[in-house]
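Shown here: the complex without one of its protein chains, the others still in place.
Right, chain A next:
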């Protein structure tokens, strides 16, 4: 089924919770097992000079809370000797894992997905990317507001890489993302707003809060809000691994 869903929740917490439940259900419905891995893709923007910070972020916010085998966690290594080889190897790992089942990402205020900045090719693959000023400014808060410390380059999955995923989920919250969301779904596919590429993806879901919809047409918002009873069937009932499946 080819579909674009726009799921609108009242606030950041509710949007986060809805997304989490959705992912949970998707994984369980997939019935993963010993030889059947569910491949979850997350944006990997590894700042080149700070190998610790992204690992710390992923550890503290995700890995330490789950029981994943460390060998199944793949993060691009910004300190690799040959960065292009590192990126190619990453693409290969995705292929070997059978492709990404679900890619989860957010967008920047400039409409980028992962670090695919405005002007990125819509068929790009994993590569080294120079960051746009907007992104550098947004990242400054992780470096005590010191712009000189913020990395200017990052390794990132490409738009093409994400388009290959079987399903894509984009999380968009906050008023500062509203214009990007408008460009992403109400205007055309455009490499200046790379997330718009997903209009051509067979299965995309955008999860956002009220504030993120501020630049959309009232008609669009009303239409998708009217579909919430259908959307909510995706998260209720919330399945559990303990059920006899």
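Just so it is clear, a residue touches a chain if its C-beta (ideal position, glycine included) is under 8 Å from a C-beta of that chain, and two chains touch if they have at least 3 such contacts; residues count from 1.
In this section, contacts and distances are computed from a predicted model.
Asks: Any idea which of "V-type proton ATPase subunit", "DLRB2 protein", "Small ribosomal subunit protein uS9m" or "N-acetylglucosamine-6-phosphate deacetylase" UniProt assigns to the chain that's been left out?
Replies: "N-acetylglucosamine-6-phosphate deacetylase"
Asks: Specify the residue from the set A:69, A:96 or A:144 that touches the hidden chain.
Replies: Touches the omitted chain: A:69.
Asks: In the whole complex, not just what's shown, which of A:55, A:125, A:149 or A:225 touches the removed chain?
Replies: From the options A:55, A:125, A:149 or A:225, the contact with the absent chain belongs to A:55.
Asks: Take the complete complex as the reference. Which residues in chain A touch the chain that isn't displayed?
Replies: 55-56, 59-60, 63-64, 67, 69-71, 73, 75
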